[in-house]
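Please find one structure pasted underneath; my questions will follow.
Every protein chain except one is present and positioned as in the full complex.
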Amino acid sequence: MSEQLEFRRAIRDAIDEEIERDPAVVFFGEDVAAPGGVFMTTPGLHEKHGQERVFDTPISELAMAGAAFGAAVTGLRPVIEIMFGDFMALPMDSLVNQSAKFWYVSNEQASVPLVVRSAVGAGGRFGAMHSQIHGTWFQGIPGIKIVAPSSPADAKGLLKSAIRDDNPVIFLEHKRLYSVKGPQPTEETVPIGRAAVVRKGSDVTIVSALRGVRDSLEAAEQLAGDGIDAEVVDIRSLRPLDHETVLGSVAKTNRILVVEEGPRVGGWAANLLGIVAAEGLDELDDAWILTTGDTPAPYSPTLEDAWLPGGAEIAAAVRERLGVAAASS
Amino acid sequence: MSEQLEFRRAIRDAIDEEIERDPAVVFFGEDVAAPGGVFMTTPGLHEKHGQERVFDTPISELAMAGAAFGAAVTGLRPVIEIMFGDFMALPMDSLVNQSAKFWYVSNEQASVPLVVRSAVGAGGRFGAMHSQIHGTWFQGIPGIKIVAPSSPADAKGLLKSAIRDDNPVIFLEHKRLYSVKGPQPTEETVPIGRAAVVRKGSDVTIVSALRGVRDSLEAAEQLAGDGIDAEVVDIRSLRPLDHETVLGSVAKTNRILVVEEGPRVGGWAANLLGIVAAEGLDELDDAWILTTGDTPAPYSPTLEDAWLPGGAEIAAAVRERLGVAAASS
Amino acid sequence: MAGTQTERAHERQDQPGESPAEYLDRYGRMRLIRRFEQEIHRLFLKGEVHGTTHLSAGQEAVPVGVCSALEPDDYVAGTYRGHGHALAKGTEPEALAAEMLGRATGVCGGRAGSMNVIDLDHGLVGCFGIVGGSIAAATGAAVSAQRQGKVAVAFFGDGASNQGYFHECLNWAQVFDLPVVYVCENNFYGEFTPMASVTAGGEIGIRAASFGMQSQVLDGNDLWAVREAAVEAVSRARGGAGPTLLECQTYRHYGHSKSDPAKYRPPDEVERWLARDPLDLARARLLDLGLSEDEVSAKDAEIDGQMDRAVDAALAAPYPDPEKDSGGEFKA
Partner (left out) sequence: MAGTQTERAHERQDQPGESPAEYLDRYGRMRLIRRFEQEIHRLFLKGEVHGTTHLSAGQEAVPVGVCSALEPDDYVAGTYRGHGHALAKGTEPEALAAEMLGRATGVCGGRAGSMNVIDLDHGLVGCFGIVGGSIAAATGAAVSAQRQGKVAVAFFGDGASNQGYFHECLNWAQVFDLPVVYVCENNFYGEFTPMASVTAGGEIGIRAASFGMQSQVLDGNDLWAVREAAVEAVSRARGGAGPTLLECQTYRHYGHSKSDPAKYRPPDEVERWLARDPLDLARARLLDLGLSEDEVSAKDAEIDGQMDRAVDAALAAPYPDPEKDSGGEFKA
């Protein structure tokens, strides 16, 4: 079998192959070209494809998003990197009021094929302004898709789909996934907007995204030892939001826990649960949410570790709710 | 009894009285001073309080939010106007990464007492870039409050509370409420973070915010004619989100409809319902959500009217869900 | 000054694009915009145009002069005060009027309205309700234009030059030598606030110096002056010599929006500018250049008839049907 694929390599290869495949694809951002990206996600692309296709920009996130929008409605398919998700408030006006509106407001004269990649999430001791996940800032904006991969194979397949998608796509890359290795993709692309059941189970449905999916799988393994058979769903996209797949799982387990790295109020987890309740209330015997604390991300290791829900916390939450004691205890 | 209070007048009086009461309060924005605001919400304040306290600014929303932040941590209590909520993406970085983070990250050295007012919402034929409600963009940001009044009395009491609050507050003013008249306030201030039961009922709980509350009350009147006794809850604040009051109402009615002017995915309505489901699943016999279509706001009257859920749509949604025919029909 | 410019105009007459007949057409386009704004104002007061609208009457020489220097497939980004930007770039008056009226035959099917018109068939990447947005859109279009041998133009106001968009995009364009022309329509007010009270430096043109960018401050009411500067900037852009900032000084005849009476403007200032109505200036110049009163009046009549037909047709058009025209969130 072929060797394992590293997440950061999956990102690089997806961009590389799409630049190769489609002459309209260009990639730009801060320190992405010559330096190869601060997380070493895009090394060699500049050397390979040249300045026309891959270039470094000024530290001007708003102009970057505007440049991508204007280029996208005139024939290019820009992929841009806004280094950290925390910086996504700066280019937001162009993304929300230009890119997300264009297809509808223009009466479908043209769409806006662009992708905005960012490193997101806490756990890296980067502090409050370098640890946020901006997905929820944009989740209520019609006209823009939000993709959130949890594995190298999905990262590659979803990023390729995002680049081929005719609509603006926000692409989330969790920092604590970059060094994760996993199986090579089996398909060329992964469709945007479909959740995935990544572990089958019958007792409870755990839904999460990004790094939370790995934590949930880890929790599921622990729970198996306690006789709890958890199904794990990777939501994979925050907009569109595939509540159907979640409903299908809940129809089987009748219990749902949604895990989010972010606060409960204003979070996608409670939003999803609300839609599930509206669509499938009768299927629900129990439903709850596990999130971070209601503060910005702390820097100090002791504080950040306590602030983040990990595999152990997820497992404990399920045991407690189901009234099961840990086998180990 | 004293004459009725107009919503826009309530806004003006709240700012006027707080500038009078506290020398630290300053008010600035685009065309708010000499011109008195594009919605005529703040006429006369500049003449009365002078350039030191009330002034017009350049068209620089990001600098405006930054100026408010820096001023707020050094002794002033700025109230700023970002004319339309649609423009709130431009100053968002300062609000999210500076104002919302400061209290926690500084280890509580100081807080950031500022208020950001904006006109929000559709129905005015202003088109896609002048009709949005930015509440959900910020709802998942710890450290910032989001206030949403539906009546003149609440507008005045909540705005005064916002100005006196030591934390950053986003204040939403629905365009289709500015000309609404209502009773004078009975209290000096209205506490932030508490929902209000604005109509008692026993059959179903309708929760909404801003203009949606008036539409829900109108729907409740129609439903009364059909023998349906609806309770209406005005959520009044999106962060903090008072799900307790909603749970209390649902414990009585066992049915909940949440109405939002905005899309379902990424909206506060589904987020609230998710929290209600997590906290009070056993109380729920039925739960659903009524929102706008999943597109930007259209300009044309025929399209915008169809896009917006109004009183008639709310009433119809309740009847349908409860299997009751309209008395009129 | 008009004299010397007329002399220059005389000298240029035989150069391509500089004949009196061509200027007569440009004058006609200016009158088309003027008449369009007058009609929209009338229809707004009648309740046929909804929400709000921002009229560009008084500023016609800028978009017409600039767009006269462009190819049909060059790109333009305009503002919420964009009727002139659209008409100058070639948008059909009837389709534009129908959009204002919220009709299904509008250039955006009635979805956009007055502030957000888009007409890609004529190279209009959009009019933007967000102040400064047009600067970004044109900068982005220039990224494509650079690869297509085209040029992009951004129209924006004096107030917009205080937006971060202005600074970030001008630096960006200069860094990448983008083929873009930044056209500031300086009408000395942002809404109800005088430029002098919120814009430091006294002038917009000088702001190009921050980036070593070419710039020029000029009389935005003089069609000839605007076209001359635009022709130079556009050929520089197309030739790979990079961006230019043009500050075109002009004045709006109506209030900022809707029925703003614009009381905040000193009467003598208003008078001074009305005395320099770009249409009157152009008309006088055409006569100086040897056209007859009849020739110019014939153009007036032609334009007026065109406008009347456009408005009548737009008023006769149906409103969009929510059942059929509500549309989807994404392109499939």
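Lettered A, B and C in written order, each chain numbered from 1.
Here is the rule we go by: a contact is a pair of C-beta atoms (placed from the backbone, for glycine too) under 8 Å apart; a residue touches a chain by one contact, two chains touch by 3 or more.
Everything quoted here is computed from the prediction, not taken from an experiment.
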Problem - Which of B:Gly121, B:Gly143 or B:Gly157 contacts the chain that the document leaves out - result: B:Gly143
Handout entry: Touch with the omitted chain, as defined above, among C:Ile33, C:Ala95, C:Ala112 or C:Met213
Key = C:Met213
Problem - Sole residue of B:Thr41, B:Gln98, B:Ser131 or B:Asn254 that reaches the chain not shown, by the stated touch rule - result: B:Gln98
Handout entry: Option from A:Arg77, A:His130, A:Lys145 or A:Arg319 whose C-beta touches the chain left out
Key = A:His130
Problem - Residue of A:Pro58, A:Gly75 or A:Gly193 in touch with the missing chain, whole complex considered - result: A:Pro58
Fill in the blank from the handout: Missing-chain contacts on subunit C, rising order, are 162-168, 170-171, 174-175, 197-202, 206-207, 209-213
Fill in the blank from the handout: Touching the unshown chain, subunit A contributes residues 30-31, 34-35, 38, 56-60, 62, 86-87, 90, 124-130, 293-295, 298-303, 305-307
Exercise for the section: Considering the whole complex rather than only what is displayed, give the residues of subunit B touching the chain that is not shown. Expected result: 26, 52, 57-58, 60, 62-76, 78, 93-94, 97-98, 101-111, 142-143, 145, 166-167
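Heads up, the rule we're going with is that only the chains that are shown with their structure count from here on.
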Practice task
If we define chain centres by averaging CA atoms, which chain lands farthest from subunit C? Would you check?
Solution key: A
Practice task
Could you please state the distance in Å, as a whole number, between where the Cα atoms of subunit A are centred and where those of subunit C are centred?
Solution key: 42
Fill in the blank from the handout: Distance between the CA centroids of subunit A and subunit B (whole Å) is 30
Fill in the blank from the handout: Touching two or more other chains in subunit A are residues 93, 97, 101, 104-105, 142-143
Handout entry: Per-residue multi-chain contacts in subunit C, two or more chains
Key = 106, 109, 111-112, 116, 128-130, 164, 327-329
